[in-house]
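Note that one protein chain is taken out, while the other chains of the complex remain in position.
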Amino acid sequence: MEWETVIGLEIHAQLNTVSKIFSGASTAYGAEPNTQACLVDLGYPGQLPVLNGEAVAKAVKFGLATGSKVARRSVFARKNYFYPDLPKGYQISQFELPIVQEGKIEVVLEDGSTMLVGLTRAHLEEDAGKSLHEDFKGKTGVDLNRAGTPLLEIVSEPDMRNAKQAVAYMKTIHTLVRYLDISDGNMQEGSFRCDANVSVRRKGSETFGTRSEIKNLNSFRFVERAINFEVERQIDILESGGKVVQETRLYDSVKDETRSMRSKEEANDYRYFPDPDLLPVVLEEGYIEDIAATLPELPAQKRARFIGDFGLSAYDAGVLTASRELGDYYEHVVERLGGEAKLASNWVTGELAGALNRAGLDISQSAVGPQALADMLGRVVDNTISGKIAKDVFEAMWSGEGTADEIIDARGLKQITDTSAIESVIDQVMAASPGQLADYRSGKDKLFGYFVGQVMKATQGKANPAQVNELLRQKLAG
Amino acid sequence: MSLTKQEVESVARLARLEITEGEIGRVVEKLSSIIDFVDQLQTANTDDVMPMAHPLDMGQRLRTDEIFEADQRNRYQVNAPEVEAGLYLVPKVIE
Partner (left out) sequence: MHKKTIAELSRSLQAREFSSVELTRHLLSRIDALDGGLNSFITVTAEGALAAAAAADERIARGEGGPLTGIPLAHKDIFCTEGVRTSCGSRMLDNFVSPYDATVVSRLKDAGMVMLGKTNMDEFAMGSSNETSFYGPVHNPWDLKTVPGGSSGGSAAAVAARLAPVATGTDTGGSIRQPAALVGITGVKPTYGRVSRYGMIAFASSLDQAGVLTRTAEDAALVLEAMSGFDPRDSTSSPAPVPCYHGSLQESLEGLRVGVPEEFMDEGLDSENRAAVEAALDVYRALGATVSTVSLPSLALSVPTYYVVAPAEASSNLSRFDGVRFGYRCDDPADLLDLYQRSRGEGFGDEVKRRIMTGTYVLSAGYYDAYYLKAQKVRELIAREFRQAFQHVDVLMGPTTPAPAFELGAKTTDPITMYLNDIYTIAVNLAGLPGVSIPCGLVQGLPVGLQLIGPHFSEARLLNVAHRYQQESDWHQRLPVGY
């Protein structure tokens, strides 16, 4: 039997406002428990919500960037259920009239092909607190610092057909929210996470199978693994004649499996109704136009421009536009360098990315700025140093030894391009390796590399490699 | 009696209200009479009437994004039944 997987994601992006969506408490991460939970967040008697305008503006940005409908009138509703991390016994969310409706987004897949994923809606809501299950006298501890942090819940259509597509979609949204500066996208801190709705059906079937919802996936890897596990699990059930139960499941990354969530077993009846403490959010045309005017160049636009203007491959363009900062860095390098887009791309995606990775830094924290990198690459272009030497120079720059020119001077790394100087080194090498020379001349072509190596060694890598090759070839031929 | 004992029990469960075996009969009776009473609403002709969620004909005001609440955990936790290390304690929750 052939099975088809159907996946839809509900992505929760914390909006990067300084204060909470309905209160004046800080949203900063990592504070002592309950020190950022004010009376509104604690659901104290008599407390009332007042909407943070910045959260609304950020949701509107997302709507505009995805070509969605931005609702001129949206309504907050209460989602009622009891849980210790939900102080009021209801979550303020949007239900019937969300602020962002019906959009779509282009997703670039691993193989470079693209697909469109429909966005059903994106709505504003408040985050819940955290239950800490470590042992506190055998009890659960509740920290409400996160309660009231603004969330944008982005709901996709069930358009994805495998885990890789789901991950690519999630990455696309992740890149977008950071471009728009509406979320820091920090997945370790839970600022960007998703629930995956997964079902399988017979290939060719029009109707959806029964789905399960995997809650709270906070890494791309977990999304992929959880979906793959879940698909296998459902297929196993169906192939052995069973029925998939609609339920909420949790992914256990240690065991690499999903399991049913006991706490959510009870069929929920959320009793949504319009929150009488809040009035409808009415957005004027001018307000939306003002926000539209602040939108940055979006990832897809930037990617297309990099391909078109710089002649980059789709892959490189994708890597360089993964974040707004990286794209800016790259463009800065190219601008200063006055072209050499491909060289700059190789360096930014290669040496620089590697160094950042090893140091655990992001581009904004790079020890080598775009100007410094461009200046160094300028020395490669003008043949002052070779590409190989450039790597040493870059490393020295990274560890703070100075500018490219200073390092080249101090270490005497200037490339040797004087033909007579290179020839005299070649003569010395040939004289010192009579055996190898004889072998080479009797047909062992592979020894050419040996001579190149010797010459480079003798010049401490400073000889111009192209010249070395050419001159060696002539001399060895005798 | 418009409501059954089972319905009332499931509503009580949703509302997280304990109802003892001794009370249940009386609760079913009174809740039924209330629901029967509000059922009068079905007689009203409300075709083409927009539901009114709120008496105020205003839009939601938007607040500036700024922090104006400082930490007052100790004051706020005075009212809490059980606190440990700054956390509110509840019986063990199993997810």
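The letters A and B name the chains in turn, as written, and every chain counts its residues from 1.
Basically, a residue touches a chain if its C-beta (ideal position, glycine included) is under 8 Å from a C-beta of that chain, and two chains touch if they have at least 3 such contacts.
All values reported here derive from a predicted model rather than from experimental measurement.
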Contact partner of the left-out chain, one of A:213, A:277, A:423 or A:439: A:277
Missing-chain contacts mapped onto subunit B: 3, 7-8, 11-12, 14-20, 27, 30-31, 33-35, 37-44, 46, 49-56, 58, 60-61, 63, 72, 75-76, 78-82, 88, 90-93
For subunit A, residues in touch with the removed chain: 39, 42-51, 78, 80, 82, 84, 87-90, 142, 269, 271-273, 276-279
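As a convention for this text, only the chains that are shown with their structure count from here on.
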Distance between the centres, which are taken as Cα means, of subunit B and subunit A, whole angstrom: 40
Contact footprint of subunit B on subunit A as seen in their complex: 17-19, 23-26, 32-40, 42, 44, 50-56, 75-76, 82, 84, 131-133, 136-144, 250, 261-263, 269, 271, 274, 276, 278-282
In the complex with subunit A, residue positions of subunit B that touch it: 14, 16, 53-54, 56, 58-69, 71-73, 76-77, 82, 84-95
